[in-house]
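A short worksheet on the structure shown next.
Only a single protein chain was left out; the remaining protein chains are all shown in position.
Chain IDs A and B follow the sequence of writing; residue 1 opens each chain.
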Amino acid sequence: MILGFSLAFLLTAALTIAGALAAALLKNLVHCALSLTVTFAGLALLYLQLDAQFAGFSQILVYIGAVAILVVFAILLTRGAGVPEYRGFSTSWFFGLVIASAIFALLTWAVVRSLPAKSAVAAPSITVQSIGASLMSTYVLPLEIVAVVLTVALIGAVIVAMPESRTPKSEAESSGGK
Amino acid sequence: MIACSASLFANWLAQSPAAEFPPDMIAEGATSFIVRMLWLIPAIPMVTAGLIALLKQPRRKTAATLAIGGLVLSLLLSIMAFSHVLNSWGHGAATREVVNFNWFDLGTTHLQLGWILDPLAAVMLVMVTFVGLLIFIYSTGYMAHDENFTRFFCFLSLFAGGMLGVLIANSLLLLFMCWEIVGLTSYLLIGFWYQKPSAAAAAKKAFLTTRVGDIFFLLGIVWLFAQTGTLLFYNHGFGAMEPTALATLLAQPAALGLSAATVIGLLIFAGAAGKSGQLPLHVWLPDAMEGPTPVSALIHAATMVAAGVYLVARVYPLMSAGAAPGGSTVSLAVIAWIGALTALFGALVAVAQNDIKRILAYSTISQLGYMMVGLAVGGVAVGMFHLITHAFFKALLFLGAGSVIHGCHEEQDIRRMGHLRKAMPVTFLTYSVGMLALSGFPIFFSGFWSKDAIIGAAHSWPISQGPFFLLIIGALLTAFYMTRQVAYVFFGGWRGSHHTHPHESPTVMTLPLSILAVFAVGLGVLGTPAWPWFTSFIESKFLIVDMQAFSEPGLLPLMGFAILLVFVGIGLGWYLYARKPIEVPVGAPVHDHAQEHGDEPEDTPCDLKDVLESPAPVVWKWLANRLYFDELYAATVLRWYAALAWVSDWMDRRVWGGIVAGVSNSFRGLGLANKSIDSQWIDGTFDKGCEELVTGGGALAWLQAGRTPGYLRTLTMGVLVLAGLALIVGAATGQVRL
Partner (left out) sequence: MNPLAAYLVVAALVFAIGLAISLTRRNAILVLIGIELMLNAANLNLIAFWRFSPHTAGHGDGLTGMMFAIFSIAVAAAEAAVGLGLIIAYHRHTKTTDLDAMTRMKG
């Protein structure tokens, strides 16, 4: 118990933050994507520590299992003929850093200043069954909407990413006009 | 017209189911079968006209068969009607039967039409259908070489239908409608050879002149309807010719101290004067000879011109209403004088004419004058008797003239004919019969009896002896000019071209001539004073056979005087024209008309001078030029009308056209102003504004450079600022502990 926090928490937090930093600083895109995956995993562990098992496992399933893979695919599909010519960082990187730091400072200050020193809350006891039941009763509307959103996003993504039909006109358009 | 008959038929059908009548159709006397079927008499020829109109030109046999067949049917029905009336008359029953029906309703009044069968109508029906049939048969021969054969028979049928409609009409409106049909077909038939400008002009002249009369006629009809509320002649006591209505009209004062009855009577007479060629509306009749000869025979001798006389006979109760016993009315006096003047005029002008048909045309005008006088001074029977006899012998004369023209190969000038009694014997014989009948040759010929009746009635007219004197002079002249014509045409030497050999006409043409000749002789027997069959029939009185009638005071001397006049006339004519045969003058060039076939006979002058021309050249010239009536009209009426037309045209082009052009120009001006406002100010302002927008947009577009990271940063910065603001505000309000 260092600083009143358990070791598990500290290690997991460190892992998450390290992964995030790695994603920010590494030059190779694939390395960034993989460190992103590490971050996701750390977060999943944090959820588990917070007794949100369902959230944690769905984090692993969705984020690591789908989003991270998707990011890797996107990186692979958008690779050019070699290493990108440009530098990884934008010309005004400092400005962005400043803003990010300011945001962090603001958030931390708000958190620290507003919360009491210590409080203890009992761990909740929830089951997957109760989650399912509430999904089907209280949260049925958001569930359906999310289903629609997912469908729309699926179709939209397919249409957006679909290669154009290879007619001579569209070939000429795509190669000439742009 | 077809729609009219259809509506009539439909109305009739709707009102008489099966064999029963509703009570209001029972008229004086029970309505018998033939009276109910009377409407067929005009309807059949009209239907055949319609059928023929649908045929193509080459189908001549079909057209002729249809037309003749239709008229035969009408003739049979007319004979049935006639015998029915005869029957009623013989039994002393009511002889007048009417069938009236509602045509349509005007508010609360009903407009009624109907037909009538009485002795007057029956006699006319038989005459018109019979003479018409003979002329139809004649036409098949006369028009055999004409290429518009089918069209001719279509018009003839239509005319027959219209004329028969006039005869049976019981309503002034129906009469007027059929009257107009007759006028129309007369126009179509006069102008049958419309490619000839003179024919087209003659048709137009006929139509317009009769139209002038018809306007007055229509005025009279409208006035009558306004005063009495009915246009039916006879309607169980409510008709316009019945005492109640006549009393109303007599009581109503009109103009110049005359009653409405008189003025309406005069207006209706104006229409009759137009159709029957009375002075001054006679000018169309001679020119109407431009039509084919059967047309002249049918329309302008026997039937259509008689329609005017028939009309006066129909409205005779109106004309004679209010007459003191032994006196006359104003309308009848006017009719008598106009008729007498017309009679004299026609006879005078006929003396100096050289066209065979013109002579007969003026003779017709003259005889129509006689008929009008007969009606006015002697009553319906006297006038109608002359009409019937005249129909037969005038038709005979016209058809004979047609035969002569046909035989001389379309020559119409009598100065170029001659010696035809050897070449065309049948024509000569029948023509002579007609001529003698017209002249009034005594005893055997019908014309004598009918004309004598008129002269006798004129003599005993209490109002004035003027018409009597005019008539007797006319009788003398009639005998004279007919003899002159016969002498020119049938006697003397052949004066035509050497290449023309006149020949007798085919049987289809000479047979009707013979039949008509028989009637021209035989009809006289119906009107002798001893056996006044006709008068009694028409007036539905009992027939009294009385040989004593001849010894009525004044009758025999008058008859003798008339006979004397006839002999003087014929003798004078023979002396002047037939004693020495009329030959071609020595040395005069002979015009070869057969070679100049396309010319008008009147155009190529003939050098043959008439015997009467030298002693009285001025008189002759006036007579030969028809007393310059046409020239008078051309100088006055036509000039005024042309001036009026010019004024109207000027008004139309300048004034009304100017107004219209002005309005349209003002609109164009408005449009131009609108356009200039639009293009200069509005567009200009708009364009300027748009330019400003574009510039401003260009300026704003710099912001949209597509720099995504920049956007993100701006976004976040914005969030920061907002958060900072929130904190500061919260701290200020004490909600946030800084």
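We adopt the following convention: a contact is a pair of C-beta atoms (placed from the backbone, for glycine too) under 8 Å apart; a residue touches a chain by one contact, two chains touch by 3 or more.
From a predicted model like this one, the values you see are computed outputs, not experimental measurements.
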Sites on chain B contacted by the missing partner chain, in the whole complex: 697-698, 700-709, 712-713, 716
Hidden partner chain, residues of chain A it touches: 3-5, 9, 13, 16-17, 20-21, 23-24, 29, 32-33, 36, 39-40, 43, 46-47, 50-52, 54-55, 58-59, 62-63, 66-67, 70-71, 73-75, 77-78, 80, 84, 86-91, 93, 95-97, 99-101, 103-104, 107-108, 111-112, 115-119, 121, 123-124, 126, 130-131, 134-135, 138-139, 142, 146, 149-150, 152-154, 156-158, 160-161, 163, 174, 178
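Quick note on the criterion: only the chains that are shown with their structure count from here on.
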Partner chain A, residues of chain B touching it in the complex: 709, 712-713, 716-717, 719-720, 723-724, 737
List of chain A residues in touch with chain B within their complex: 90, 92, 95-96, 99-100, 102-103, 106, 113
